[in-house]
Structures are given as C-alpha cells and as structure tokens.
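Note that this complex is displayed minus one protein chain, with the remaining chains in position.
Here is chain A:
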C-alpha cells in the first residue's frame, strides 16, 4: 500500500505521521489504525504530522474530519502540522482551519496543544 502510518505517543498526545498518498483506497487503513490506537491508548489529543504526505484528496478530508469528531467527542483536541502546499490548499478550501489549528512542526503543535489543554 502506498501509504505508511507511523505513530508515537507523547504523554496524552498521539502523534500520527502519514507518508505517501491518502485517497479512498488507503483511507480505511488509516481510519482503522488511528481509531484502534486512540481507543487502546489513553489518547486525549491528536497531532497529524503531514510532512511526507505527497497526495491527498477529499477522501483524506473525510478521514481527518472523522477523527476530529471522534477526538472532540472524547473531550480532546486535534491539530495538523508540517503540511505541504498542495495538501494545505485542500485543507484550506474545506474550511478545516476554522475547526483545528495548524502548526509548523510537531514541536510547536505539541506545545500548542498543551497550552490550550
């Protein structure tokens, strides 16, 4: 599969690094891995790190919005960081930044979430 999910727990924050292409074909895999990790670990907040995500379409937007609802329901917060210009354009068009913050990198995202939490 042309998509790789790398996860790291940092206290109550789950950092998810996606690399490759997030489309309808790879969306289910990402959705399952994330939901499983969020439920298994005591995840409060989620940071999506997209430095190596080369392609994303509206199926990817669906996955991000779905995880946002899940995390929010549990009282947590979600942020994205390190977004490539083409992915940024799609996130911006969808109005995603009205509901979640975007940070330059994982470090600023972590401190951002900790400040607001």
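Basically, a residue touches a chain if its C-beta (ideal position, glycine included) is under 8 Å from a C-beta of that chain, and two chains touch if they have at least 3 such contacts; residues count from 1.
By definition in this document, contacts and distances are computed from a predicted model.
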item	value
UniProt protein name of the chain not shown, from "Anti-sigma F factor", "2-oxoacid:acceptor oxidoreductase subunit alpha", "ABC transporter ATP-binding protein" or "SpoIIE family protein phosphatase"	"Anti-sigma F factor"
Identified contact with the non-displayed chain, of A:19, A:59 or A:108	A:59
Omitted-chain contact residue, chosen from A:4, A:31, A:51 or A:72	A:31
Chain not shown, touching residues in chain A	2, 21, 23-25, 27, 31, 55, 57-59, 61-63, 65-66, 85-86, 90, 93-94
